[in-house]
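One structure follows; several queries about it will come next.
Note that this complex is displayed minus one protein chain, with the remaining chains in position.
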Amino acid sequence: MKHLISTRDLSRAEAIGLLDTTADMVDVRGRDVKKLPTLRGKTVANVFFEDSTRTRLSFEAAALALSADVSTLTAQGSSVSKGESLKDTLQTLEAMGADYIVLRHSHSGVAATVATSGWTDAHVVNAGDGTHEHPTQALLDAFTMRSRLSGATARGAGLDGANIVIVGDIAHSRVARSNVWLLNTLGASVTLAAPKTLLPKDITEWGVSTAHTLDEALDGDPDVVMTLRIQKERMSSGYFPSESEYSRFWGMTSNRSARLKDTAIVMHPGPMNRGLEIAGDVADSARSTVTEQVRNGVAARMAVLYTLTGAQS
Amino acid sequence: MTSLVVRGASILGGDAADIHVVDGVIVGVGAISAKADRTIDAAGLIALPGLVDLHTHLREPGGEVSETILSGSRAAAAGGFTAVHAMANTSPVADTATLVERVFDQGVTAGFVEVRPIGAVTRNLDGEQLADIGAMAHSRARVTIFSDDGKCVGDSLLMRRALEYVSTFGGVIAQHAQDPRLTLGAQMNEGSVSAELGLQGWPAVAEDAIIARDVLLAESVGARLHVCHVSTAGAVEVVRWAKRRGIDVTAEVTPHHLLLSDENVLGYSPLFKVNPPLRTFEDVEALRAGVADGTIDIIATDHAPHSASAKDCTWADAAFGMVGLESALSVVHATLVNPGHVTWDGVARLLSTTPARIGRVEGYEQPLTPGSVANITLVDPSFLGEWGVDRLVGRSHNTPFGGLELPGRVMSTIFRGTETVIDGRIVDELRTA
Partner (left out) sequence: MARIVLTKPDIDRALTRIGHEIVESQRGRTGLVFLGIPTRGVFLARRLAEIVARIEPQEIAVGTLDVTMFRDDIQQKSTRATAPTDIPASGIDGTTVILVDDVLYSGRTVRAALDAITALGRPDVVRFAVLVDRGHRELPIRADFVGKNLPSAVDERVNVSLTEVDGTDEVSIA
């Protein structure tokens, strides 16, 4: 595997391998010496055309933990904001010796375009492209689910039989897409809950169920409820009328949290709109995996960088 | 006096005959014994009337980096065309008599095809104020087709007025049907592929609803309407319904919409980014059926050249459009002739006589008959080859057909008696025949 563009490309064996290696990286992060020499001498270029402090810092931490050198390029104040094309930016990075390019961009398809363009020889890691995919987020999410649901016996296992609900703006969510492909590969059953206006128009081939309210989805007694961030701009485009209506039908409130089985968890990729898609006290409860998702994020990204290394067969 | 004989061509796919051309006019079709200055051995080739494109973007003035009237005319000739209609969305927009006359004159100077300027419906394509329609109709360019193509005439009141006003001068509006509000930020067809790829969808209803509105508006004011680049099954049904009702509507389809679908977008190559977008296989089949049953009247290329930097980038940054003049006949051959939907006689109607009629272009009424202007295209139907950038003659290389095996090859194009393509190659300089 030279690049990680989409979780759709991962076989079950590859996906489980990544989760297992993530577990080993979590161990490393728990020790006194949190670093490994694995990528010593290599350069990881974080190329973030779209603002995202959390993901960028997470990738930086992962690269540093593997002893790689890190260079970061963000859109503001860079040559990109002066109109340099994506192609020229990448070729400059290549000439400066980037071995890995971690790419975040607001246009769907950019990571795939870069990986197949021939503009660079580096490994490409998709850190989020428009509304298309965010594969490392899905990996850390799946790892979080597996750890919480199966615990210590998790090594070598997928998420077979787990019942996952993803609620929110599915149509515009790269987190949702990456999660759907990966969770299906790992054997979970996925239900998408959203108003019809926020579901993509044709998902008959996605292998998921849909529910039009969160209560309907919770009738299925899920093991995981993943809440997605709602962008408030959607209200002005007619996707739903108001925040109160959204949280009334699709918000993860305390009442809904109380309905869940004891072992069920509530997830959020962050940043959260407390009170809109998730109630504050639910976010802070024992069920919530929000902070461990962040911790697992560094480990998952270490696992990805390691797994892309190595001779391509 | 100069003369030319085409020897042994299959006339419109039928019996072989010779064609005798003297001073740019066909003087005889049959067994020609007279000696001529030039003889073209056309054994095994099919003779068609020169092709007429109702929808081409020549980019000049303003977009010369991607195409000029000269380079576009050459691309057209290479594709077997002898007349093209040049869309008005240039820079500046062709919305006055002076501007359309300039395009007309440059077409004459280039000399490879008849360039018929299309005039804008609204000033600067702003969708608000009518352009100088009458002046353009009465100019040297004698504009008969008016279009804001690139943009839709979206306002219902303005479209109704425009339909009426254009009909005053015997012209027709060619509408680019795209509801602007329903397609804000749209990148590709709205469907399962756009759902997977996370690209903003361009819903079919945004095209169908505008066409439905327009045919009823045309009916209400008794005007002609032409629908550009029909791309959906729904649009075909609306046009079929309108014709049954007696509405004077004509419709065109592009070659790429007859062959490619939104599945081509998987992989995000901007070579497949076009407006209207590539649709589903069901739409492709409906379009082919629509051509076969006459609902769709003509094939028009919507040749849209773009420079490399406009396509060698991310999908969202890329321009919409594909070149199509050089490949049109081969794609029609592959998608309509080979599967048996249309005969070569039908190809002549779709690509020559009917577009000429809609555009009121003279000289195509009696194809390949004595007395008519010598606009002739000779095709080798047995040729089969991989399409590539090497087959392109225009300035831009944004073809979506690269790597595909396509049949047929234009061996000869004769424009008013002058050869523009000889032995399958565009001539470098025109020698008046």
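Remarks
First chain written, first letter: the chains are A and B, and each begins at residue 1.
The rule we apply is simple: a contact is a pair of C-beta atoms (placed from the backbone, for glycine too) under 8 Å apart; a residue touches a chain by one contact, two chains touch by 3 or more.
Since this is a predicted model, take the numbers as computed values, not measurements.
Remark: the absent chain touches shown chains A in the intact complex. Taking the complete complex into account, A:Asp24 is the one of A:Asp9, A:Asp24, A:Glu94 or A:Glu292 that touches the chain left out. The omitted chain makes contact with just one of the residues A:Leu36, A:Leu57, A:Ala75 or A:Ala157: A:Leu36.
Touch with the chain that is not drawn comes from one residue among A:Tyr100, A:Phe143, A:Trp206 or A:Tyr306, which is A:Tyr306.
In the full complex, chain A makes contact with the omitted chain through residues 1, 17, 20-21, 23-25, 27-28, 31-33, 35-38, 66, 155, 306-313.
By our rule, only the chains that are shown with their structure count from here on.
Per-chain CA centroids place chain A at a distance of 46 Å from chain B.
Within the complex, the chain B residues that touch chain A are 187, 190-192, 194-199, 201, 203, 267-268, 309, 312-317.
For chain A in complex with chain B, the touching residues are 85-87, 105-110, 112-113, 116-117, 129-133, 171, 174, 177, 200-206.
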